[in-house]
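Everything below concerns the one structure shown next.
For this depiction, one protein chain was excluded, whereas all remaining protein chains were kept in their positions.
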Amino acid sequence: MWRRCPLGKIPVMAATSTAIRLRQGLAGILLLGAFGVALGLASGARLEPADFTFNNGSEVQTLDPATITGVPEGRVVRSLFEGLVVKHPKTLVPEPGMAESWTISEDGLTYQFRIRDTARWSNGDPVTAHDFEWSWQRLLTPLTGANYAEQLFYVEGAHEYYLSLADSDAPDLEWSTVGIRAVDDSTLHVQLKSPTAFFLDLCGFYPLFPVNRGNIESAQRDFPGTWKLEWVRSDKIVTNGPYVVESRRVNDRIRLRKNELYWDADNVAFNSIDVLAIEKETTMFNLYHTGECDMVDHVDSKVADILMQREDFNPAPYMGTYFYRVNVTEPPYDNVLLRRALNLSIPRKTIVEEIERMGQVPAYSLVPPVLADYTPVECDHEDLDRARALLAEAGYPDGKGLPPVEIHYNSSDAHKSIAEVIGDTWRRELGVTVKLRNEEWKVYLDTQNTLRYQLSRSAWIGDYVDAFTFLDMFVSGRGNNKTGWANAEYDALIQQATLEPDNTKRVAILQSAERILMDQLPILPIYYYVDKNIVAPRLGGFEANALDEHFPKHWYWMDDAELAAKREHLPPGKKLVDPHGPPNGQYSPAEMRRRAAAEGSNR
Amino acid sequence: MDGKRRFDFGAGELERLAEEAREFKGESLWQDAWRRLRRNRFSWWAGVFLAIFMLGSFLAPVFPLRSPTEIRTERANLAPSFGGGDLNYLSEFKEDPTNDELDRAYWDLSFIDHGLLRMRMAIFKRWQPDTILGTDNLGRDILSRIVWGSRTSILVALAATLFSLLIGVTYGAFSGLMGGRIDNLMMRIVDILYSIPFIFVVIFLITFIGDRSTELEDKGIDREFVFYVVIGAVYWLTMARVVRGQVLSLKNSEFIEALRVMGASTPRILFAHVVPNILSIVIVYLTLTIPAIMLFEAFLSFLGLGIEAPKVSWGTLANDGTTAINPLRIYWWLVVFPAAAMGSTLLALNILGDGLRDALDPKMRGKD
Partner (left out) sequence: MIPFLARRLMWFAITLFTVMFVSFFLMRSVKGGPFDNERQLDAGVQATIEAEYHLDWPMWKQFAQYVGPLNLDDDGWFGEGETEGSAPFTGVLSGDFGPSFRYRDFSVNDIIGQALPISMLLGIVSMMWALALGISTGIASAIRRGTGLDLSMRLAATAGIALPNFVIASFLIILFVFLVPLFPVAGWGRLEHMILPGFCLGLVFAAYISRLTRTGMLEALSQDYIRTAHAKGLAPRTVIMRHALKGGLLPVVSYLGPATAGILTGSLVIERIFFIPGLGSHFVNSASNRDYTLAMGVTILYTVLVYGLNTVVDLAYTLLDPRIDLSES
């Protein structure tokens, strides 16, 4: 080719090729050096595999029990801290935790807790009633920024105290006006404002967990500007639960180490637990499948039908409802007839059977039907003819004249599919035009909060086992109402329910409130949640329950014998899979002794 | 370099060169490029493939396919199968659907698409093939989604690329031609813009605009249009740099100097010599930019910020498909076909781009 160059200049050869080669070599050496350094950095952080690894679905916001609200945070905090009571892993009935016993007065207003003598912080200090008083005062201080401060408002004077502190103009009330008092180191006295049937449940709910005063105060002293993140550092945080934090890396894992000072440490089996923060469903399932993760908190519904055949996937209903909020403040959605027409034509069966596919149940009420004492009040079931009639009655025969229905949802495959299916049905059956509005998470939240939507995808998961955690949400003006719906009768009923000491009557009142809700339909219920945990078959001590809350302190690896015994009782059609974990199992020290004793006596 | 040596040729050589120069006269740069492109088999076929593909994607409504948005959950996740017949095609329509009814079955279509859909009904009546490439988790036809998705993807890529080309070339050429302080300043501005992580900017712009979509739609600007502009606005920087660099090196090169000495006018130098010279490198970057934008669109789909349902694009299809890949069961048709469509198009674009580069390179004129 070069031979045929028609015109040309005689080049001046650069005589610096050696120098350049030297430089290139230098660049190579630098590159290798950087590689080595990085490799060293990476391998320095290498961890031995933990006894148990589970995926938490997302990186936790913080480990401070007072300020968290999310499910992933709850999972970690429940293994780090312990409240006055702990929940039974299956029934969630409160059992002695930090408090070894308690008494409740006849009128249900006075609680007296006795803190157990063996309760210790991970730094060796005893856990006292004063710790609880201090922690609860902290929760009721607006500066703490506790999202769940309201869970203590059932206590005498607590709400007033909180408001007086929040309002800079009003004089601050004394702490002594609040009905929380440490009588002595081991006695905590709590005076409630109204008989709150679920107050004991609340004592096992993370906002009411104690935090270590010395831990926080020394951080405040040493790091005045940044103490909020200093006291929770892995090397500083003091906990009172079955585990302590060994190390943390953002978007990677939290390594938990067994707390040997925990009062019930004898019954804790795993010495270390890794909590992963994988967000992508495919990735978490792949890790589980290859045995590097032993439990996954949710799965993609696209594989649901296969998973349902496996022994490690047993979705069970829990206290969660998926629904659409309707902004009732603006026409045409202020018209209840239109809301009813839309509600009657939601293809719930298709959604649960074709999209969700894990045994979810079509929802016709806000409160899920998993409570022993509360039967939800349902709205009308699907009826397309009635829906069309109602739509005509509302002034939009065959959808004519109705502006496009906009469904807002936050970016996610499942939400998109559900909105697509509902939109498709409304288009075909009602003749209305439907627009889907996919919004980025924070914008979606903002749209909901500022009522700039028509229909918006929502969900609610119960905080404690009571219908109140759902129904309280739609009292007019509540922060979580987000529909603009206000109904005086409903508000009165909810208020009445808080004052009613008799549970049967209270339930009846709550049911009449839900009846109003299901008649007025500021929300369109779609389906009730099931938990989506994939759990290694060998894991023992893991129970499905109404809140989908799980307690690592009870977990252990079964040995082959126990696993085989468990597999005897598998429902028909379930396929066996890799059980994970060691064949000999891993049991708590107490269990080991029991087993050794049993073996000895057999001999 | 001294000038003495340059003309130090023998007489015979000069004669031959003059001959060669005369040969070139009859042919413009473009004719030459066209001829050479035709000779490059691979590039030629890549171009033909792309042309057919573009035409097909424009004519999507004419094909006897189900609506890409039509959900049939009872036919979900079907593997590819062949056959055909009256498969509920447009079942909810009367014989002569109104535009409203068509829009409901698809989305807000243009009048051209309405016409094309009517043409299709006239040609194929109610016949349509079976779900040749299978169905997705909502029972939508994958073939139809790929064909309709190609429209979105191609439109995004073309619009955004043209937009970036327009800004980039103007900016770069201006900067390079001006030289000196202005050039310096303009390039520093590009540097600054380069230094903002553009993913970050795009996310905020899309969020910002998505939030105001209702107001924008009232003004006749739809969300997709903004989407193109945002992406295009991000991709012009490289183009500007490359063009500027080329202009600068040409400006300092001897043949431009020679032209100046010979008294050629500035416009002549610019259009007859500079533009063809930068064109090759612009085209190379263009063929890199179109695929890059298509990939970027897919990336946004991965983040859930892509094209809005019910519309489809290859990016959303590829993303939906990859979630169907797992060790338990592989719905391979959900990912293989969209990936094949996307891959073959981008591959063809790249091959065509290389071919164009070779064909347009002025240094290669008359040689092969």
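A few remarks follow.
The chains carry the letters A and B, assigned in the order they are written, with residues numbered from 1 in each.
FYI, contacts are C-beta pairs under 8 Å (C-beta built on N, C-alpha and C of every residue); 3 or more make two chains touch, one makes a residue touch a chain.
Not measured: the values here are computed from a predicted model.
Annotation: of B:160, B:239, B:335 or B:356, B:335 touches the absent chain (contact as defined above).
Only one residue in the set B:109, B:203, B:229 or B:264 touches the chain that does not appear here, and it is B:203.
Among the residues A:118, A:251 or A:309, only A:251 touches the chain that is left out of the figure.
Within the complete assembly, residues 1-3, 5, 8-14, 16-17, 20, 23, 31, 34-35, 38-39, 41-43, 45-47, 59-64, 67, 69, 142-143, 145-147, 149-150, 166, 224-226, 228-229, 232-233, 248-252, 276, 278-280, 282-283, 286-287, 289-290, 292, 440-443, 445-447, 449, 479-480, 482 of subunit A touch the chain that is not shown.
On the side of subunit B, the interface with the absent chain consists of residues 40, 42, 179-180, 183-184, 188, 191-192, 194-201, 203-204, 207-208, 211, 238, 245, 284, 288, 291-292, 295, 298-299, 302-303, 315, 318-319, 321-322, 325, 327, 330, 335, 339, 342-344, 346-347, 350-351, 354, 357-358, 361, 363-364, using the contact rule stated above.
Keep in mind that, in the parts below, only the chains that are shown with their structure count from here on.
With centres taken as mean Cα positions, subunit B sits 44 Å from subunit A. On the subunit A side of its complex with subunit B, the touching residues are 1, 4, 6-7, 9-10, 12, 281-282, 285-286, 289, 300, 302-303, 306-307, 350, 353-355, 411-413, 416-417, 419-421, 423-424, 427-428, 431, 433, 436-440, 442-443, 447.
Of all residues in subunit B, only 1, 5-6, 17, 20, 69-71, 73-74, 76, 92, 103-104, 137-139, 203, 206-207, 210-211, 213, 254, 303-305, 308-310, 320, 322-329, 331, 367 touch subunit A in the complex they form.
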